[in-house]
Structure formats: structure tokens, C-alpha cells
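Here the structure is laid out as C-alpha cells; the discussion comes afterwards.
Only a single protein chain was left out; the remaining protein chains are all shown in position.
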Amino acid sequence: MLESVRDLSDASSVTDRDAVGQAMYDLVSELFPICRSITGDGVRQTLAILQRYIPLAISEVPTGTQVFDWTIPQEWNIRDAYIKNSRGDRIVDFRHSNLHVVNYSEPIHTTMSLDDLKPHLFSNSDQPALIPYRTSYYKRAWGFCLPHEQLLALADDQYEVCIDSTLADGNLTYAECFIPGSSEEEILFSCHVCHPSLCNDNLSGISVAAFLAREVASESRRYSYRFLFIPGTIGAITWLARNQALTSRVKHGLVLTCVGDVGGFHYKQSRRGNASIDRTMAHVLRHGAMAHEIRSFSPYGYDERQFCSPGFDLPVGCLMRSVWGEFPQYHTSADDLTFVRPQALAESLRTCVEVINVLEHDRMYRNLTPFCEPALGRRGLYAPAEGHGIGNKNLARLWVLNLSDGAHSLLDIAERSGMRFGDIHEAANDLALNGLLEEASH
Amino acid sequence: MLESVRDLSDASSVTDRDAVGQAMYDLVSELFPICRSITGDGVRQTLAILQRYIPLAISEVPTGTQVFDWTIPQEWNIRDAYIKNSRGDRIVDFRHSNLHVVNYSEPIHTTMSLDDLKPHLFSNSDQPALIPYRTSYYKRAWGFCLPHEQLLALADDQYEVCIDSTLADGNLTYAECFIPGSSEEEILFSCHVCHPSLCNDNLSGISVAAFLAREVASESRRYSYRFLFIPGTIGAITWLARNQALTSRVKHGLVLTCVGDVGGFHYKQSRRGNASIDRTMAHVLRHGAMAHEIRSFSPYGYDERQFCSPGFDLPVGCLMRSVWGEFPQYHTSADDLTFVRPQALAESLRTCVEVINVLEHDRMYRNLTPFCEPALGRRGLYAPAEGHGIGNKNLARLWVLNLSDGAHSLLDIAERSGMRFGDIHEAANDLALNGLLEEASH
Partner (left out) sequence: MLESVRDLSDASSVTDRDAVGQAMYDLVSELFPICRSITGDGVRQTLAILQRYIPLAISEVPTGTQVFDWTIPQEWNIRDAYIKNSRGDRIVDFRHSNLHVVNYSEPIHTTMSLDDLKPHLFSNSDQPALIPYRTSYYKRAWGFCLPHEQLLALADDQYEVCIDSTLADGNLTYAECFIPGSSEEEILFSCHVCHPSLCNDNLSGISVAAFLAREVASESRRYSYRFLFIPGTIGAITWLARNQALTSRVKHGLVLTCVGDVGGFHYKQSRRGNASIDRTMAHVLRHGAMAHEIRSFSPYGYDERQFCSPGFDLPVGCLMRSVWGEFPQYHTSADDLTFVRPQALAESLRTCVEVINVLEHDRMYRNLTPFCEPALGRRGLYAPAEGHGIGNKNLARLWVLNLSDGAHSLLDIAERSGMRFGDIHEAANDLALNGLLEEASH
């Protein structure tokens, strides 16, 4: 699997940022029209497109399967939906936007008065021009979503209402891309694939995860990597129920969502709060150029809710740009292709790559000349510096030597010194090559 | 004992705040005229009045009894005291204010010149209109306190000086109200009863303690409660000396003093600084509507000095509104019935009740479906919320489920979530009733 992924990654190197951002955006654009839900063909079509980018193992879990406290629901599929007025005009049309249908609506085809229809119409008076996004997964119901201004303008008429959907026994579908490394220990990335035409909230995470998988596969890695493309909540629960024994291998993880808009980064810590992934994200964001905010864990949000449930307590945080519920486009028709930007997608990918670089290279070393400093100059390891300063390279080497006592990892040293992990890592490499440092066994 | 207290508590429910505040103020008013000291009939009269409110076990400890490093002093009683000028006018009169006599003054009856009298006259030039409060417990002496402006105006005359007091072997008197709960573990409340006509500094604490005892007795409790009405310092030392073995049962405690003025709350932490009572007070005050300040422990103040001495190190803090020594009325005739307010007394009582509610209900639970979230909706435990938010009720349930791993108490969860203890407690109840949570053994 690793080989085929490598082949795929040749085309667009991550070093070419503009091209990568555009390719990521193109993937979002291609996935945008599909009507996804927590089950059904929308997910399958989405995964089929992703398979052109990365190798995926696709699972189908039958309706009725017990997954922990939950049961896989019936599969939902939809072909068409509309409201026609008495003149036969489609005044609300699924073909125009799949947000018009309450996701998981049961089928209906009938004619009714406006009064009878109104309880099935949903709009948001605060955002009168936008179609809101609404679901009814676990309660059988049907409904339409429409702009509030359209709702107010509806004439007192007889309306033909049609939702050509099916709710029937079938499967829940999800996919994994597993990229083995030299260790069985895993880094997990997860994104949800259950939202219909919403760009930042689901497609951005899918695109970043897919391109990150390509980047990961482009070279040998210490860790194994697992990328999950799963329906929110029920998908995460299903995967955890079927892979419970495997979760002990997950050493670090990130849920990726809302990573395509131009807002600053928001990182939500894992339940542990001080896991390596939490410290690594803080380090990468602190040394990055963009505005960012670290938020502490809360048990509401995306699938970190399940990964961080107390029985698992996995070290999985959540990376976002703008935070769900806090940007006005959230869960509306305005979360569209104009809201996510190629450059923003590329920045999010780059941030994930930097996180991986820290995790891959973080380890403990032992200073082999721990009594006083070694004579760095004699070994050509003391680079001349301008003015009174010592210079970054020299300082990084002194920090690594000083703290490599078998109790401080390179990330610990980067944190204490205030220097970039990359500088500390390079210093450790130089010192190790010169026989001044050896890796400490854990 | 519990039964009779319950009967008493029927009349004025704490829910009727105005009525309760007035009743608390009435008690202060009734106690105000009595000349209390660390021993003597003033304390006995005070306790006799309190017995109309709550059941009290009264102890009399004889003069000369050794209590740790201290000895119970002789009992002091006073009937009258005055200074008369040569025309026979009582220019300083104990009947007008018992603050006029230095508390514990030995008896005297003689005539002397102003010059000879002056060393026995005490005033405060910074507050020239007020009578200061002064004591001489452990050094035999006599004296009068008077407004500085009156002192300055004293004519060069012969004065008849009379203090009709007795200092004689007797007893030190204190009282306890014990309300047994289902556990032997105790919550201790303590207030001093040794100050004469001073309202905030002693009568407010007495009133809050008495009404809190009534409230405690009004329902079954997990903890046993002990309310001490004791003379300051020597009374606390006496109680501790006679009940040393019992102190291991004290799991939480509060000294109540200066809780009747309208200032913001001040909580002085126990010596431990992070005891449950410290965290609980901080939680209650943080979520309350009033200004407040948390102060760290110091070994000076009220009887927390003794409870927190290193041999005991009890988790006992001190709740105040304005802090002794920091309000101008402190230890003067201005700490009178105009300085304490019914509403302020009721607020202090309410704060204590909230503290008790947290302590009573704080415990650890274990999530019985720890792997992923349980399906709350199926159980009717996922209440619909407005907008994108999850709603307080749902969020509290998710927090309780997420952190109920046997290592976090409900107060821990309230602190980490930033939610009110009451919401967290209610969520735990709902989840436990639905079989999703069970109490963890300690």
C-alpha cells in the first residue's frame, strides 16, 4: 500500500504551496455537490473520489449492528425532492441545493395546504437569505429547509411535496487509509464525511486529511499512520467498537475539521490536556506566523468526543481554523466554495506536516560528555556568530547538551529553551553525528 | 435533638428571604445590649436566647482548668460602672454602652483627680466621636473607653470612679449544637460569643450560625453538623482540648464572623489552601452574584488560628463580608445595629447553605458506558436546544459522563467545566437514575 501511495504523491509536491492549495481546493469542489449523510451512496461516491488520491480500505457495516450503546441505523438514500406550487413550479428544489431537504427525511409525496406544510419548513430568521442545514437521524420525520425570506413570501396555496428518498436496511460506510511505519505505534487522523454540500464543515477536513496522507506516504516514517474518513458520531463509535484492541497503539491523534477558511487556527486539546499532541500543536502554532488560540477540552464538538471518552481517553485533539458555531456561515448554505480558500487549505496541511515532523523526531538523547561542555570548537561545532550573541546554531547545541540527561525529550528542550523544534532537532543530529549524543532508551 | 430542631425550622423557611433576614436581624437586636466577655453571665444570657432557636448543649469549664498551654481564667461579671464628676453627673455610663468599660476590668470604687484618672482612659483620636472597644483579659487592670472628643473636653475635676465587677473563680461557658447525619463525618461551624455590644463582629456570626443550624436540621443530611458558640481563642482552645479525639471527624469547617454588613464576601482559606472547603467556597463565590475575594491563610484572625494550628491542621476556613480591622466601624461603638442589615445576613446564610449543598452532594461516580458516549437521545436525556449550542443540560451530562472515571468528583467536574455545581449534580442524578452512572467507592 505504501508503494502505490508514493506513486500518487509524485505529481504535486507539498513544497509547491500554490499548486497544492489549488489541488486541495479542486478536491473540495469535486466533492461539494454530493448529498452525503451518515449512511448511503453519498458517502460511497465521496470515498470513490478519494480513492483516486489515496488507497482506502472501505468498510460496510450492516443496519442493526450493535456498536457499544448504539445501533447502526437504516441506510438513507435520496434521488430528488421538491415543493411545487399549484402552477407546478419547483419553488424549493433539491437539485438546486441538497441542504433544502432535512437530512434523513423519510419519503413523502402528497399535496397539502401551506398551513399543513409549515410545520415541515425550517428557516433561520437571523440569516434570512441562507438555507440552514438540518438533520433528523434518529427520529423519523421529513422536512425542507429554505431561506427565511422565501418562507415569509410563500403564498397561501396548495403545494405538491415530494421527497424521493429511501430508508431501508443497508450499511454504514467508512474508509481508512493506513500507512505502516517502522513502529506499530500509530498517529491517527480523523475527519467526518457525513455532511452534504458544506465546505468548511467536512470537505476541508477531508481534503487536508487526503493530502496529508499523500505527504506521509512520500517518505519512510517511524510511526504508522491511520486516516479515518467516517460519518460523525455513529461512524467514530462504529470504528472504535470494531477496533477497540487497536486503540492502544494510538499515541497521538487529531480530528480535522473547519480547516479551509482564512481564520486563525484553533486547537482544542485532548482530554488529557498535556499529551504530546497537545504540547506539539502548541509548539507548532506558537512558532507559526498565524494567529491562533489553544482551547481546553470539552466533551462537545466533533469525534474527539468519542476518542476522548473515558474508556478510551486517547490523546486526540481537534484542529480547526474558525470554530464551528462561531462563524456565521456555519451550518448554512453560505459554507460553500467561496468560503474555503486554496491558500488556507495549504496552510492547514503545512501545519499538520509540521506537527508530524515534531512527533516523528521527538525522542530522548543522552549527552555522552555530561561533565562540563565538550570542546565544540575543536569539532567544528561552534559556528562563528555576529556580535556578542552566540548564534542560534551554537545555542541550540548547548541546550541539547545541557538537557540531554535522559529525562528531557527534544520537545521538552524546545519548550524550555523557547527555540524551534527544528533547530533543536538539527542540533541533536549534529551532536549525535559527532559522537557527543546517543539516543536514550525510553 | 434533630426532631425538635426540625419543628423550630418550620416557621420561617429560608426560601422567604426577606422574612429570614428580618428574623436574623431580630436575633442580633435581642443579643446586642448584653455585656458579653470570654466568661460570665453575658455568655450565659446569650446562649439562653439562642436556645429558643436551636437546641444547645452547654458546657461550663471551671476556672483553673488546664487546656493545652492555657488555663481557664477567673470568671468576670459586671453590674454597673460609671465616672461621675463632682456635681454627681454620670459622664461615662456603662448603662449607656457596655463598651465604656475595658472588658475584664477589676473592680474599683474611688475618687481621683483627672490626672490620676487619665492613665485609665482610652480613646481613639482618629475616630474622635466613637467609643473604642478594649480588653484586658490576662493582665489585671481597670479602665474606661470614651470618645476622644469627650476625653479632650474633660474638666480638671475630682471624679468618682466605679466599676462594680467581680473577678472570681467560676466557669468558662460555651455551647454546641450537634445535628447528626447519616455519617459520623462532620462539618464544623464556629462563631465567637465573647464580644459585648458589637454587631458585625460576633452577633452576625452567631445569627448566621443559628439560622444555618435550623436549615441543616430541616432535612436529612449525609454529614453530621456541629455548631460551636464559643468565646474567642480561649473558648476554641478549651473545646479543642476537650474534644481532641473527635477532631479527626471534622472533614470541613468554617469560622463565621463579620457576616452582617453589606460588603462583598471575603473568604480566608484554611491552612491547607486546597481543602474541599476552600475549593467549595471558591466555587460558590465565583458563581454567586456578589463581589468577593479569596485570601490565603494567615495564622492571625479568628479561631481558625486554633483549628488550623499544626497539631490539628483542620480544613477550616473563615467566611467574612468586610474584613476585621479593614472597616472603620471595627471594634468601635459604630459596629452597631445600623451597621448590619437583614438582607446581608440572609445573603450570608444563603452562601453557607450553598456551600453545604456542594459538600453534601459532592462525590465520585463511574460512567457505566465509558467507551464512547451512550445514546442519550434514545433515553430522553438529550434535550433539544436553541441554535447551534448544545444547551446547558446536555452539556452537563456530557461533562459528567466524560469525567466520571472514578478519579473526578462532581466538584472536580464543575471546576473543570466551569459549570455550576448544581447543574453538574443534577446531570449526575439524571444519569444515575437512567443506569448510566454508579457511585464510585472512595
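So that you can tell them apart, the chains are marked A and B in the order they are listed, and the count of residues begins at 1 in each.
Heads up, the rule we're going with is that contacts are C-beta pairs under 8 Å (C-beta built on N, C-alpha and C of every residue); 3 or more make two chains touch, one makes a residue touch a chain.
Note that this is a predicted model, so its numbers are computed, not measured.
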| item | value |
| --- | --- |
| Residue touching the undisplayed chain, where the options are B:182, B:220, B:244 or B:274 | B:244 |
| Of A:82, A:159 or A:399, the one touching the omitted chain in the full complex | A:399 |
| Option touching the unshown chain, where B:64, B:128 or B:299 are the choices | B:299 |
| Chain A residues touching the omitted chain (full complex) | 367, 369-375, 377-378, 388-390, 394-395, 398-399, 401-405, 417 |
| Contacts of chain B with the absent chain, listed as residue ranges | 68-70, 138-139, 233, 236-237, 240-241, 244, 271, 298-300, 305-306, 308-313, 324-325, 330-331 |
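Assume only the chains that are shown with their structure count from here on.
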| item | value |
| --- | --- |
| Approximate Å spacing (C-alpha centroids) for the pair chain A, chain B | 55 |
